[in-house]
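A single protein chain has been removed from this complex, and every other one stays in its place.
Take a look at chain A:
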Amino acid sequence: MSKKTLLNSKDIEIILHRLACQLIENHNDFSNTVLIGLQPRGSFLAKRLADLLKTTYHVEGLQLGLLDITFYRDDFRRRDAPLAATATEMDFIIEGKNVVIIDDVLYSGRSVRAALTAMQAYGRPDNIELLVLIDRRFSRHLPIQPNYRGRQVDAINKEKVLVTWAETHKKDAVYIELK
(Lines give C-alpha, C1' and ligand atoms only; values in the text may rest on other atoms or scores of the structure.)
Protein backbone atom coordinates (compact mmCIF):
# COMPACT_ATOMS: atom_id res chain seq x y z
CA MET A 1 0.00 0.00 0.00
CA SER A 2 1.63 3.27 -1.10
CA LYS A 3 1.19 6.41 1.00
CA LYS A 4 1.72 10.02 -0.02
CA THR A 5 1.76 12.97 2.38
CA LEU A 6 -0.81 15.55 1.39
CA LEU A 7 -0.48 17.89 4.36
CA ASN A 8 2.16 18.03 7.08
CA SER A 9 1.73 19.49 10.55
CA LYS A 10 2.80 22.99 9.43
CA ASP A 11 0.28 22.96 6.57
CA ILE A 12 -2.45 21.82 8.98
CA GLU A 13 -1.59 24.57 11.46
CA ILE A 14 -1.88 27.24 8.74
CA ILE A 15 -5.17 25.74 7.55
CA LEU A 16 -6.57 25.68 11.12
CA HIS A 17 -5.78 29.39 11.55
CA ARG A 18 -7.39 30.19 8.19
CA LEU A 19 -10.52 28.23 9.05
CA ALA A 20 -10.72 29.92 12.47
CA CYS A 21 -10.47 33.35 10.85
CA GLN A 22 -13.15 32.46 8.31
CA LEU A 23 -15.46 31.38 11.13
CA ILE A 24 -14.82 34.67 12.97
CA GLU A 25 -15.54 36.67 9.80
CA ASN A 26 -18.92 34.98 9.39
CA HIS A 27 -19.99 34.54 13.02
CA ASN A 28 -18.26 37.42 14.81
CA ASP A 29 -18.78 36.92 18.56
CA PHE A 30 -20.18 33.33 18.48
CA SER A 31 -22.89 34.19 21.03
CA ASN A 32 -25.48 32.46 18.84
CA THR A 33 -23.14 29.94 17.19
CA VAL A 34 -22.27 26.41 18.26
CA LEU A 35 -19.61 24.06 16.89
CA ILE A 36 -20.47 20.38 16.60
CA GLY A 37 -17.72 17.86 15.89
CA LEU A 38 -18.79 14.54 14.41
CA GLN A 39 -17.55 11.61 16.47
CA PRO A 40 -15.08 10.10 16.42
CA ARG A 41 -12.73 11.70 13.88
CA GLY A 42 -14.32 15.10 13.42
CA SER A 43 -14.09 15.74 17.15
CA PHE A 44 -10.30 16.20 16.97
CA LEU A 45 -10.64 18.96 14.37
CA ALA A 46 -13.53 20.54 16.27
CA LYS A 47 -11.60 20.59 19.55
CA ARG A 48 -8.53 22.08 17.86
CA LEU A 49 -10.57 24.82 16.24
CA ALA A 50 -12.44 25.59 19.46
CA ASP A 51 -9.16 25.74 21.33
CA LEU A 52 -7.63 28.04 18.72
CA LEU A 53 -10.66 30.33 18.73
CA LYS A 54 -10.54 30.61 22.53
CA THR A 55 -6.80 30.95 23.13
CA THR A 56 -5.44 32.73 20.04
CA TYR A 57 -8.48 34.71 18.92
CA HIS A 58 -10.00 35.24 22.40
CA VAL A 59 -13.51 34.13 21.47
CA GLU A 60 -15.56 33.91 24.67
CA GLY A 61 -18.45 31.62 25.54
CA LEU A 62 -17.85 29.29 22.61
CA GLN A 63 -20.01 26.17 22.77
CA LEU A 64 -18.64 22.89 21.45
CA GLY A 65 -20.58 19.63 21.18
CA LEU A 66 -19.47 16.19 20.06
CA LEU A 67 -22.12 14.24 18.19
CA ASP A 68 -22.14 10.51 17.51
CA ILE A 69 -24.12 9.59 14.40
CA THR A 70 -23.86 5.78 14.53
CA PHE A 71 -27.56 5.19 15.19
CA TYR A 72 -28.55 7.55 12.35
CA ARG A 73 -26.41 6.05 9.59
CA ASP A 74 -28.06 4.53 6.54
CA ASP A 75 -25.59 1.62 6.27
CA PHE A 76 -26.71 -0.31 9.37
CA ARG A 77 -26.58 -4.06 8.43
CA ARG A 78 -24.91 -3.16 5.09
CA ARG A 79 -21.33 -3.21 6.36
CA ASP A 80 -19.02 -6.20 6.78
CA ALA A 81 -18.09 -5.12 10.29
CA PRO A 82 -20.72 -3.95 12.83
CA LEU A 83 -20.80 -0.28 13.70
CA ALA A 84 -19.59 0.65 17.17
CA ALA A 85 -20.99 3.79 18.72
CA THR A 86 -18.96 6.50 20.43
CA ALA A 87 -20.03 9.01 23.06
CA THR A 88 -22.23 12.01 22.36
CA GLU A 89 -21.41 15.06 24.47
CA MET A 90 -24.03 17.73 23.78
CA ASP A 91 -25.00 19.65 26.91
CA PHE A 92 -26.94 22.32 25.02
CA ILE A 93 -29.84 22.50 22.59
CA ILE A 94 -29.46 24.07 19.16
CA GLU A 95 -32.90 25.68 18.89
CA GLY A 96 -32.47 28.98 16.99
CA LYS A 97 -28.68 28.63 16.86
CA ASN A 98 -26.22 28.88 13.98
CA VAL A 99 -24.62 25.46 13.86
CA VAL A 100 -21.26 24.60 12.32
CA ILE A 101 -20.87 20.86 11.73
CA ILE A 102 -17.20 19.85 11.71
CA ASP A 103 -15.71 16.68 10.21
CA ASP A 104 -12.25 15.71 9.02
CA VAL A 105 -13.02 14.35 5.53
CA LEU A 106 -16.08 14.97 3.36
CA TYR A 107 -16.44 11.98 1.03
CA SER A 108 -19.87 10.57 0.13
CA GLY A 109 -21.80 13.08 2.28
CA ARG A 110 -23.69 10.28 4.06
CA SER A 111 -22.13 11.06 7.46
CA VAL A 112 -23.27 14.66 7.15
CA ARG A 113 -26.77 13.52 6.17
CA ALA A 114 -26.83 11.30 9.28
CA ALA A 115 -25.62 14.25 11.38
CA LEU A 116 -28.41 16.47 10.04
CA THR A 117 -30.94 13.82 11.17
CA ALA A 118 -29.24 13.30 14.54
CA MET A 119 -29.25 17.02 15.25
CA GLN A 120 -33.05 17.11 15.08
CA ALA A 121 -33.03 15.58 18.57
CA TYR A 122 -31.46 18.80 19.87
CA GLY A 123 -33.83 21.37 18.37
CA ARG A 124 -34.39 23.34 15.18
CA PRO A 125 -31.37 25.49 14.35
CA ASP A 126 -31.58 28.76 12.40
CA ASN A 127 -29.02 27.55 9.92
CA ILE A 128 -26.36 24.89 9.53
CA GLU A 129 -22.93 25.17 7.94
CA LEU A 130 -20.36 22.51 7.21
CA LEU A 131 -16.63 22.77 7.86
CA VAL A 132 -14.22 20.04 6.74
CA LEU A 133 -10.46 19.68 6.66
CA ILE A 134 -10.45 17.69 3.42
CA ASP A 135 -13.11 17.95 0.72
CA ARG A 136 -12.91 14.97 -1.64
CA ARG A 137 -14.40 16.48 -4.75
CA PHE A 138 -16.24 14.28 -7.31
CA SER A 139 -17.00 11.52 -4.76
CA ARG A 140 -20.32 12.71 -3.38
CA HIS A 141 -23.40 10.45 -3.23
CA LEU A 142 -25.60 13.25 -1.93
CA PRO A 143 -25.95 16.95 -2.79
CA ILE A 144 -23.87 18.16 0.17
CA GLN A 145 -21.05 20.73 -0.08
CA PRO A 146 -18.90 22.36 2.62
CA ASN A 147 -19.05 26.06 3.53
CA TYR A 148 -15.47 25.94 4.82
CA ARG A 149 -12.81 23.58 3.52
CA GLY A 150 -9.16 23.16 4.46
CA ARG A 151 -8.04 21.53 1.23
CA GLN A 152 -9.86 20.21 -1.80
CA VAL A 153 -8.62 16.85 -3.12
CA ASP A 154 -9.37 15.11 -6.39
CA ALA A 155 -8.63 11.60 -5.12
CA ILE A 156 -9.85 8.70 -7.18
CA ASN A 157 -12.07 6.08 -5.56
CA LYS A 158 -9.29 3.57 -5.02
CA GLU A 159 -7.46 6.12 -2.91
CA LYS A 160 -8.16 6.71 0.75
CA VAL A 161 -7.59 9.98 2.61
CA LEU A 162 -6.18 9.37 6.10
CA VAL A 163 -6.03 12.14 8.70
CA THR A 164 -3.84 11.61 11.76
CA TRP A 165 -3.79 13.86 14.83
CA ALA A 166 -1.09 14.39 17.40
CA GLU A 167 -3.57 13.35 20.10
CA THR A 168 -3.86 9.81 18.73
CA HIS A 169 -1.03 9.25 16.24
CA LYS A 170 1.63 11.59 17.69
CA LYS A 171 1.62 13.62 14.47
CA ASP A 172 -0.71 15.96 12.58
CA ALA A 173 -0.74 14.87 8.96
CA VAL A 174 -2.98 14.02 6.02
CA TYR A 175 -2.02 11.14 3.72
CA ILE A 176 -3.39 9.72 0.52
CA GLU A 177 -3.20 5.93 0.50
CA LEU A 178 -3.78 3.70 -2.49
CA LYS A 179 -6.13 0.97 -1.23
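Definition applied: contacts are C-beta pairs under 8 Å (C-beta built on N, C-alpha and C of every residue); 3 or more make two chains touch, one makes a residue touch a chain; residues count from 1.
Please note the rule applied: contacts and distances are computed from a predicted model.
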{"item": "Listed names \"ABC transporter permease\", \"Aspartate carbamoyltransferase\", \"Dihydroorotase\" or \"Fe-S oxidoreductase\", matching UniProt entry of the absent chain", "value": "\"Aspartate carbamoyltransferase\""}
{"item": "Among A:S9, A:Q22 or A:T88, the residue in touch with the chain that has been omitted", "value": "A:T88"}
{"item": "Chain not shown: contacting residue from A:F30, A:Y72, A:Y148 or A:W165", "value": "A:Y72"}
{"item": "For chain A, the residues touching the chain missing from this view", "value": "68, 70-73, 76-78, 81-88, 93, 117-118, 120-123"}
